[in-house]
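Every protein chain of the complex appears in place save one, which is left out.
Let's look at chain A:
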Amino acid sequence: MLRSLTTWMLVGQRLAIALLTLVIVSFAVFFATELLPGDVAQILLGQAATPEAVAGLRKAMGLDEPAILRFLGWLAGLLHGDLGTSYVNHMAVAQLIGDRLVNSLKLAGITTLVSVPVSLVLGISAAMWRGSILDRVVTVLTISVISVPEFMVATLAVLIFAVWLGWLPALSYAADTSSFTAILKAYAMPVITLTFVVSAQMIRMTRAAVIETINTPYVEMALLKGARRSRMVLRHALPNALGPIANAIALSLSYLVGGVIIVETIFNYPGVAKLMVDAVSTRDLPLIQSCAMIFCVSYLSLITLADLIAILSNPRLRR
């Protein structure tokens, strides 16, 4: 499909904004971690350390340089893919995060594959048969899921599936991953819990966006042309609701990368969120900063992607 120059200009503008936001965010992340109470050198050397030893270590770690210089150095490192070295175990942060990130992305990816289609189907069909039994059941379920905190869902899932029924392992990572069914079993509970948490919002937003377009005169016009309900919704309402739906999905999914700490902890799943919490307790600044940047980047790219979908699906920008 050919698009006009203005469309591409809008796209470029949106990408530039995303980039600018990223720089601001990196600034905020760096200085927010600087503000964390406690001194790394002090913590590393323990309470018995002499002031001279602490000062020496600070100098060795470059902590005595002005913050702005360290920020620029860190930023330059990020651009080259150098995330720095962990203060605590002197390993490259990239190496520390690597496996964890893959784990987190795996969990997020599987959850996305399950939750997005389920949410879209439920949301759209609830809107299509608005006021029907299906719609009411979906509405009641989503509201109750939103109101229940995720640790509750997770704990209940463990209680029911692992303790009472004994179908699934309670801990994901320690579980056996040798066969396909075993993998399925290992991932089942974290994925179910996360799907519950992220789907509710997606279902509600999809339903609302589709209902709003169903109430437009052009959908009524389709009805008066003799179109069946499925055609009215899928051909006329849905394409015009893409923008808001994409945004709702992006917002929900962005939670998957960063906000899953509770789920990762309960199921003992070695993801990035858990790594970050561990890093905070040891004042491992490079690690914290890198984790925070990963969350911000994933969040920002999801939101930017949703905005781009909204821009590109707006026919007024087509020529």
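Just so we're on the same page, a residue touches a chain if its C-beta (ideal position, glycine included) is under 8 Å from a C-beta of that chain, and two chains touch if they have at least 3 such contacts; residues count from 1.
Note that in this section contacts and distances are computed from a predicted model.
Student: Could you check which of "3-oxoacyl-[acyl-carrier-protein] synthase-3", "HPr kinase", "ATP-binding cassette domain-containing protein" or "Branched-chain amino acid ABC transporter permease" matches the UniProt name for the chain that's left out?
Tutor: "ATP-binding cassette domain-containing protein"
Student: For the chain left out of this view, which of A:Leu223, A:Leu251, A:Val280 or A:Leu308 touches it?
Tutor: Of the candidates A:Leu223, A:Leu251, A:Val280 or A:Leu308, A:Leu223 is in touch with the missing chain.
Student: Touch as defined at the start, partner being the missing chain; which of A:Arg204, A:His236 or A:Lys274 qualifies?
Tutor: A:His236
Student: Pick out the residues on chain A that sit against the missing chain.
Tutor: Per the touch rule, chain A residues meeting the hidden chain are 215-228, 231, 235-236, 239-240, 313, 315-316, 318.
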